[in-house]
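Excluded from the complex is one protein chain; the other protein chains are retained at their positions.
Presenting subunit A:
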Amino acid sequence: MLYIYIYIYIYNIVRCGGSKVNLRPPIISTDSRFLLCASGDLVKVYSTRTEEWLHSLQGHTNQVTGIALNPANHLQVYSCSVDGTVKLWDFIDGILIKAAYECNCLSVIYQKINSPLVAVHLPKSAEQEVEAKEMSVVSSHISSNPSCTAFGRGVRAHSPLHIMTFEPCFFSLKATDKKGAKNAFTCIACHPTDDCIATGHEDGKIRLWRNFIHKKEYTYSTQHWHHNAVNTLCFTPEGTHLLSGGIESVLVQWQYGAGNRKEFLPRLGGSILHISVSSDGQLFCTSHSDNKITVIESSFKVCGVIQGLVKGDGVLTDLMIDPRSKALVLNGKPGHLQFYSLLRDKHLYNLDIVQQEYIYEAGLDQFEVVKAAFDIKGSWLATVEERGQKSSDLEFFLKLWAFDERTQSFVLNTTITAAHTDRIISMCFSSSKETTMLVTIAEDGQFKAWCQGADDQNFWSCDFVGSYHNLKPTNCSFSADSSLLAVSFQEVITIWSPETWEMLTTLCQPPGVIRDLCFGRLSCSKYLLGTTTRNLLCCWNLLTCALEWSSSVEVSKLQPDPLSENVAAFSYQSKHTDVFVFKPSEPRPLFTNKNVCSEKVHRAVFVPREEPLNNCDESSQWLNRSQLYFLTQNMDLLTFSTATEEDRILSSSKQLVIDDSVAVTPFYLLLGKHGQQQQKLNTQSHPAADKPQQPQGSVTIKELLHTPAHVLPAASVLCSMFVNSLLISNTGVQQDPLREEMDSEKEEEDSEEEMEACDSQQELRVQGSVDEVTLKLSKAQERELKRVRKTDFSWMAGLIDSKP
């Protein structure tokens, strides 16, 4: 099998990784094995037991707004998206079965934002793409929040009765609103068997309505536990319990018909947004505002947590990359920093910075991490936590964390209570390897340099305090080799030598307060870039101390790539954001992309790739080393993807199809696990090179599985046979694709050589990556060896153990 990639460089802005999983309620498959949730453009399939992300249903080109199981076939799922399509999937195989276009409104599933609730009748046809013409508007003027819609029993029968059920509630809504009480409806749920509607209210009450067909004689009972608005309500399939959740992040289970009897499951994390229940009532699923899905057994025990990238009300810290784990670091849970692996789209861990209990209540002023910075090696982390953003009594702490090799986590080293007299605006670590130094600038007009104490207690203390004409500093930046520190004071940039703390020069520029500052890297390290509030992007040459060039662009974010000379600038003009990628030394931008998104971009980060791409195309070379992620104002994490990557994702999902089509036998479980592990390895380390190996393994599996049991030899014989089949032989078919691969890689490397000549960072990158190149062995052999070493044979141990 040959894998030849045809590289077509089309840039797509994709939601790849870190998307919201809490936008819509997740659904649990009928057999309770899978959990599906809409996440960005994808529908993700998780295992309920292991919390692992199995695969995703890919095909929508915009935000997926709703998913629902096909009531006729429990192995199929409908999904709908802002792109105007409704698709039917086989979620176990990940195959698209049917797609309906041309529905600009929504469906049986949920309604699109600000459009009436519409029922779509999907015509039966064998074609894959059908045009849905039959649509019926069920009801207009319903809030777009999905928790405001619910279906009573027997929806399949299309009885008009259950559509009517909404109406009395809306009548009473009008009636109660008049009194000025805070009892607007927030969510609704229908009892599965009885004619009873549960509504949640803004004041935390839950009302159970009965007799609602009669215009006057409807009646309701009120239950009250939540102290804030009820976010979601859900009946269990038998209708014996009602589940409710709100900002308190406590799942409350009310016994239906027994008044006040209730059970609680507290401390679930962020406020509960949705609750869903599996069809057998054995599993509950809550989605939380901190982008998390909790899987809960019916005995009220948490059995799984699927954590997405936590995006609270706003990301206060910058987007950062942990130099060690290459994980994306930003604000997570309140008072925490989160480490998120974008490659695997997986939440790694939270680091508790504030170390105080967080109280989930609106309007409380609590400590929040507002700034964080890593040093170049990732052995130090500086954080600033702050309280009292609105009021005058500001409290903040500067904390320094050291990486502990033994525990593999950050340990608090120093807490500085009054680092400055006013709010810290920005901070950065020096990038030299010998000494680590932290510079903080604050609104009190000073910048301070902090160093580790020389004595055996290696605590941090203040080394230098600098200021410039009592002006308020706006930003600071170290040059790539840490020989220079640039601090901008309003319109003036001061350059300091960190060695002697001597102010070397000042750079002053036409009006406008300096906003962003960054030094060029590698070959461009003699340049200093700055942006001002008056729509200027300036570039100074530090050797001549003169302005090299300037350009009139409104730049909202300037982000240098640490691995190359490239700098990305996000400019916000006439209600959309454009991206420019340029080298400070060249006047022409490498790449421009107009209209990336319609919101302002304030946070962006270059994420280094595990292994560089080998794109030759000039306009996409800047994406070879690292990937640019950026965060829009409504908290969408977007990135640029190339066609190569998309192909890769597609092919990897195809792989899974084969795996899962095998019947579930003990054998399958054994081998399937192995397959999964291997799959994971592939995606982790070397997806392109490992791929060809898979078919062979599956042939053996097939052989094993398709031979009748009575003709099979003893298991011990089979085992060795099987293991042998999995070992990689050095000859045969495999060579070809590899060589193919090699050649292309060689080219790539060649092309890179000139570039890397002056790259001082190169060393570091290669150390971390897998494919270190030695000259003695041929590349192919080396690669082979590496792979053999890396292959996980731990399953064999399991195999042996499992034998009696």
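Going forward, a residue touches a chain if its C-beta (ideal position, glycine included) is under 8 Å from a C-beta of that chain, and two chains touch if they have at least 3 such contacts; residues count from 1.
Basically, contacts and distances are computed from a predicted model.
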| item | value |
| --- | --- |
| Protein name (UniProt record) of the chain left out of view, among "U3 small nucleolar RNA-associated protein 4 homolog", "Large ribosomal subunit protein mL46", "Sodium/potassium-transporting ATPase subunit beta" or "Eukaryotic translation initiation factor 3 subunit I" | "U3 small nucleolar RNA-associated protein 4 homolog" |
| Among A:T61, A:N211, A:Q408 or A:T421, the residue in touch with the chain that has been omitted | A:N211 |
| Contacting the left-out chain in the complete assembly, out of A:T50, A:N73 or A:T193 | A:T193 |
| In subunit A, positions touching the absent partner | 161, 193-196, 210-211, 213, 216-222, 227, 257-261 |
